[in-house]
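Of the protein chains in this complex, one is absent; all others appear in place.
A, B and C are the chain letters, set down in written order, and residue numbers restart from 1 in every chain.
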Amino acid sequence: MAKFQSLHDAVAENIRDGDTVAYEGFTHLIPHAAAHETIRQKRRDLTLVRMTPDLIYDQLIGMGCARKLIFSFAGNPGVGLLRRLRDSVENGWPHKIEIEEHSHAAMANAYEAGAAGLPCAIFRGYLGAELKRVNPNIKSVTCPFTGEELAAVPAMNPDVGVIHAQKADRQGNVLIEGIVGVQKECILASKRSIVTVEEIVDDLNPHPNACVLPHWTVTSIAQVTGGAHPSYAQGYYPRDNKYYIDWDPIAADRDAFLAWMEENVLKVGPEIFASRVEGL
Amino acid sequence: MAKFQSLHDAVAENIRDGDTVAYEGFTHLIPHAAAHETIRQKRRDLTLVRMTPDLIYDQLIGMGCARKLIFSFAGNPGVGLLRRLRDSVENGWPHKIEIEEHSHAAMANAYEAGAAGLPCAIFRGYLGAELKRVNPNIKSVTCPFTGEELAAVPAMNPDVGVIHAQKADRQGNVLIEGIVGVQKECILASKRSIVTVEEIVDDLNPHPNACVLPHWTVTSIAQVTGGAHPSYAQGYYPRDNKYYIDWDPIAADRDAFLAWMEENVLKVGPEIFASRVEGL
Amino acid sequence: MDYKPDEMMTVAAARALKNSDVCFVGIGAPSAACNLARLTHAPDITLIYESGTINTKPNVLPLSIGDGELCETALTTVSVPEMFRYWLQGGRITIGFLGAAQLDKFGNINTTIVGDYDSPKVRLPGGGGAPEIAVSCGEIFITLKQTPRGMVDKIDFVTSFGFGKGGDERERMGIKTKGPSRLMTDLAIWEPDPVTKEFTVTSLHPGVTRAQMAETVGWEIKYADSVAETPPPTEEELTVLRDLKARTAAAHGGKTA
Partner (left out) sequence: MDYKPDEMMTVAAARALKNSDVCFVGIGAPSAACNLARLTHAPDITLIYESGTINTKPNVLPLSIGDGELCETALTTVSVPEMFRYWLQGGRITIGFLGAAQLDKFGNINTTIVGDYDSPKVRLPGGGGAPEIAVSCGEIFITLKQTPRGMVDKIDFVTSFGFGKGGDERERMGIKTKGPSRLMTDLAIWEPDPVTKEFTVTSLHPGVTRAQMAETVGWEIKYADSVAETPPPTEEELTVLRDLKARTAAAHGGKTA
């Protein structure tokens, strides 16, 4: 049964040191505010899961929150590489994180299997690809009807799934529209969940086949206007492309990064996000 | 690329004697008109696939079109048993059809795997259930991570998938709304497909995450107003519950059945369906 | 108020449901019971039909598992593969409600055939969702009218698994859910014995005798040490149930589910 609470309390109650946490969102609806709150609360030893780690993972890793990263594509979309991630993997700053690397198909199937209560996912994957040499979590299964060998990966069941969505109603039912990514699977697969929303409304008025998470599948809901910025919320504000471009030089330098984090994350609270999307 | 044609031509071109044909629709949007056209064209030796065979399968079986039935629940919803199916299985009239029986979960997963291009589906199924004793197409696979034994069934890939939908646009993109069942999976899993629609419109105006089949996934589209009757089309006409109730005594008697089929199927054409939903 | 055994059965089944339950609802008696619960003591109960309709609040009882009413009053409607994968197999359902053509004392159910599978005396509808409902839901409620042909010593086919031959067979098979925890008939309430898992009468409906029970059940009945009398339907329960059935009859043109 979804509990309405502040983002501070939602993170404090649900995300613990050492947890496996998936902050999902496929370009759209990335839960930036929730990731920043996690950094402010100084979580440590997290296993971070995400198909497309981008700025928030660069920030979580650079601030020393992560022990391990499970992912399939780590980049600043349309801009380049993640420099804090590189610094950790290549130079061990602030420490070297462990990497578990998959393909998108594997991650998407792993979340799907996690949501479906299965122990593993099977798919036609990794043919000729070298990841299976370096990732022991890529195995295979033989089709009992055709003899075809299919790739298998363990189901993904994070301790906590974190997403941003357009709205919740007062019972805590959540509506996600547009590019829905793997968010529904992420929440259904996770033991606990935090959903930040743009607004809380009396009635979701959803299309009959819209992507809706019933209130009894969500642990905590926090309203954070603009909480996806610089990602976007379809129907609310567009992607702040300039912010992504500007991130590159900040992330390139350890001191610039730390100063930026101090100013833009540690010293502020979730309410700052509303002002960041004004006029976009 | 979807071809617009009459229902007569769509059935004539796509459904051949001996084919495996799935007429899907989960209570909602059952393609009655297309099944009746198949009966009029006297197809033989069909393997009929459907999660919930109801009146149209009673009719196809009673008229001698079917060699085999693959299914998971055969009944007249809310009314009782299928008397023509029973007469075939219990008494061999007009001939004894072969049965391949699954659970709903197995059929839904088999269509899903078919749509996903996999050779088989795995799921947590049939535990302690006796169907696996009588159906050699129920096997198992061991999870390479946990050792759990999971049920496996072959993917379902019919020669022809047949569904009824609310509308198509002039490019042949198809919109399905409401209870969408396994229709999308059925069409994507099938080698060829026929979609009957209530109407053809300039613009589908779909919700971004609505259930839409792009025109290049559909073989033939035929407009048949009322083509789901006595099933229903959400937004167009309700279910004709009385028709389902009235079917029971007709199906109970071979002569009454044959007379009814002559009058209501063989002597008429698809255009009759429009009049059947008037005033519902 | 006067009531029929059938009404007592529905009321007894409804009472077993909690406000916090997430129910996978079958058509017929289960659907009536679940909606009666929703309209009386469990207004927030979550009802899910296998057609994909989630958190549905039908104003009349559906005739089929996929009536338009279910979709129109649902929070959301998902595809059938998603229903069976994410919602049922995903372990999100607390109560699965099943009926039966044949039931044995260990809660194993047959809805497949009477007689031999290959040349059956009666070809029944088959399992539908039941084989996986029986093992994926937190627990299973069964509801049916007692008849010697329905409640039999040995069922002809195990469509869905209850406790097998009883005892810890279910656990030994690696099944983690509770299984059939309650059987509500027109005459009594039954619960599995904690050790043997045999269905045991824990409550008789008002006026029902043990002789009546013996006539309607094909096995030797076990009674709990202390057998309660089921409280009769309250005026509210009966009024709400009859109103629901009257609305349903009006909507379906004279026939009720």
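Quick notes on this one:
By our rule, contacts are C-beta pairs under 8 Å (C-beta built on N, C-alpha and C of every residue); 3 or more make two chains touch, one makes a residue touch a chain.
This structure is a prediction, so every number in the text was calculated from the model and none was measured.
For the omitted chain, the shown partners it touches in the full complex are A, B.
For the chain missing from the display, the contacting residue among A:Ala66, A:Val182, A:Val197 or A:Ala251 is A:Val182, taking the whole complex into account.
Here the missing chain is touched by one residue of A:Ala10, A:Ala35 or A:Ala108, and it is A:Ala108. Only one of the listed residues, B:Leu118, B:Val197 or B:Ala251, touches the absent chain: B:Leu118. Listed residues A:Gly18, A:Gly78 or A:Pro249: the one in touch with the omitted chain is A:Gly78. For chain B, the residues touching the absent chain in the complete assembly are 1, 112, 115-118, 173, 185, 188, 206, 208-210, 212, 214, 216-217. By the touch criterion stated above, the residues of chain A touching the omitted chain are 26-28, 51-52, 71-75, 77-78, 81-82, 85-86, 89-90, 101, 103-105, 108-109, 111-112, 123-131, 134, 148, 178-182, 184-185, 211, 232, 234, 238-239, 241-242, 244-245.
In the analysis below, only the chains that are shown with their structure count from here on.
Chain-to-chain contact here is organised exhaustively, every possible pair of chains being in touch. Separating the centre of chain B from that of chain C, both taken as means of CA atoms, is a distance of 28 Å. Within chain A, contacts with two or more other chains are made by residues 116-118, 208-211. The set of chain C residues that touch two or more partner chains comprises 71-72, 77, 85, 89, 136.
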